[in-house]
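One structure, pasted below without further comment.
One protein chain is absent from this view; the other protein chains keep their places.
Labels run A and B following the written order; every chain starts at residue 1.
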Amino acid sequence: MSRATLLVVVAAFLVAGCSSGRDDPGPPEAAVPDPETVLVIGSGSSEGSELRDPLREAWPRLVFAESLTRPATLVSGASGPATVSDALALQLPLAREVEPDWVLVMLGSYDLNRETPPEVFGSQLRELLAALDAAAGGRVLVADLPALPAYGDAARRAYNDEIAAAVSEAGATLVSLANETLEPVDDEHDYQPNAAGHRVIADAFGAVIHELGT
Amino acid sequence: MTGLEPAITVHDLGHAYETSAGRITVLDRVTCTVLAGQIVAVMGPSGAGKSTLLCVLGGLEPPQSGSVTVVGRDLRLLSSDQLAAYRRETVGFVFQDFALLGQLTALENVELALTLGRVRRGRRDRAKELLAAVGLAHRFDHRPHALSGGENQRVAIARALANSPELILADEPTGNLDAGSTGAILDLLTGLPRDHGCTLVIVTHDPVVAARADRVLLLADGRIAA
Partner (left out) sequence: MTWRDAIALAARSVGRKLGRAVLTVLAVGLAAALLSSLLIASTAAQRRVLDQVSDGGPLAGIQVAPAEPDPGALDSDNPPRGDPRPIDDNALREIAALPNVDAVVPIVANPAIVVPPPDPLPGADPRRRDLTRAGTFEPYFDTVVGVDIAQADDLPIAIIAGRLPLAGAPEAAVSSGYLRRLGIDKGQADEVVGTEIVVGAPRGFVDGDDVYVRGRWVRLLVVGVVAQELGSGQVLVPLGEAQAARRWSTAGVETERFDIPESPYTGLFVVAHGLDRVPAVRQAITDVGYSTSAPETLIESVQRYLRVVEIVLAGIGVIALAIAALGITNAMLAAVRERRREIGVLKALGASNRDVRRIFLVEAGTLGFLGGIVGTVVGYGAAQLLAGVVNGYLRSQRLETVQLGLPLLLVVAVVVGSTVLALVAGTVPAQRAARLPARQAMGDR
């Protein structure tokens, strides 16, 4: 190797070994599918306020964590002792605001608790589902009522008939819990299911979501 | 230069050295003429001034008094750089101990003379030619320690011829050689004026060497005795 070539090789080696010693952070842009928005309409029962770990064990949380294949945002409209009438007033506006891809509805326990006549409950539910359909444009899933010690059996069945009819008329999808018997979270809150009960509800919603496809 | 013109003209040349013991006169009003193409042997006892004469003729030292003209150049008038140029272009030296650079090969020793002679291109080929001409075509890449005395002196002669000098100065060129090599080196040296058109001055103790010369200059006590 001639001397000149050797010098060039040595110089190139030195240059290649030189560096400033800093790392470069700075990630590129993501190619992320659009997230889905899930709106939950319901009462405190759906929030699982009496559970030991409500932010993880309540059925909307389980559905949110396990049943959606795309990134998702969960908007929780459910709260307090909400009846269908309360949902119309306080929770329906959320549907118009967030334009959800999925609406998960579970109402009726507080209506039952207040002994609202089934036909009144049914009429209000129809109003709610029609407005949800107009506002959301997404899929509306409505659960009927499972058996809980606090629910009278006859009243529950009447409510479930109203729910089935309203769902059918609105073109929504029924999530059937009518044949499920759940345990309450405790004696004081006997119309709120326990963690196992929330799991049953979540699985039922999850099965329907899976069937409809995300 | 033809044979009838003087190559070297020395007139009243004087040279002395300062030592701790005082001033020592080495050359005392030396006058002589050497014709172009001649072979001149310079003989004399030790301390006679033979080497000093060679130094002055070769431009290794400027003359202190008198005049020295070599191939038309007055050496007194030359500056240090001009003397270097004179040595480069006009003179070729052959030393008793060969004076080759030990770290260089035979080829590189000859090339060095060409480099110093400001030859830019074709140095390698020219050096090979010169070494081949002295019978060392098979020894290009040998270093001096791997060559015999005779071979080393041949390299030295090739080096001396590198820049086509008009004057070859040889200081006891066979002094370090065995009898076998002496004859060959003498043949080589004495053939140079004929083959290269140069003038040869040899300092020697050896009458055999002197016998090959056209003229013999005898120096004694800094003067020409004969």
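Miscellaneous remarks
Methods note: a residue touches a chain if its C-beta (ideal position, glycine included) is under 8 Å from a C-beta of that chain, and two chains touch if they have at least 3 such contacts.
From a predicted model like this one, the values you see are computed outputs, not experimental measurements.
Note on the undisplayed chain: of the listed residues A:75, A:104, A:163 or A:204, the one touching it is A:75. Touching the missing chain, out of B:34, B:57, B:70 or B:113, is residue B:113.
Although one chain is not drawn, its touching partners on chain B can still be listed: residues 51, 54-55, 58-61, 80-81, 83-85, 87-89, 91, 93, 95, 97, 99, 101-104, 108, 112-113, 115-117, 159, 163, 171. Listed for chain A, the residues touching the missing chain in the whole complex are 3, 10, 14-15, 17-30, 32, 35, 51-53, 55-57, 61, 64-65, 71-77, 79-80, 86, 90, 94, 97-98, 195.
As a convention for this text, only the chains that are shown with their structure count from here on.
With centres taken as mean Cα positions, chain B sits 110 Å from chain A.
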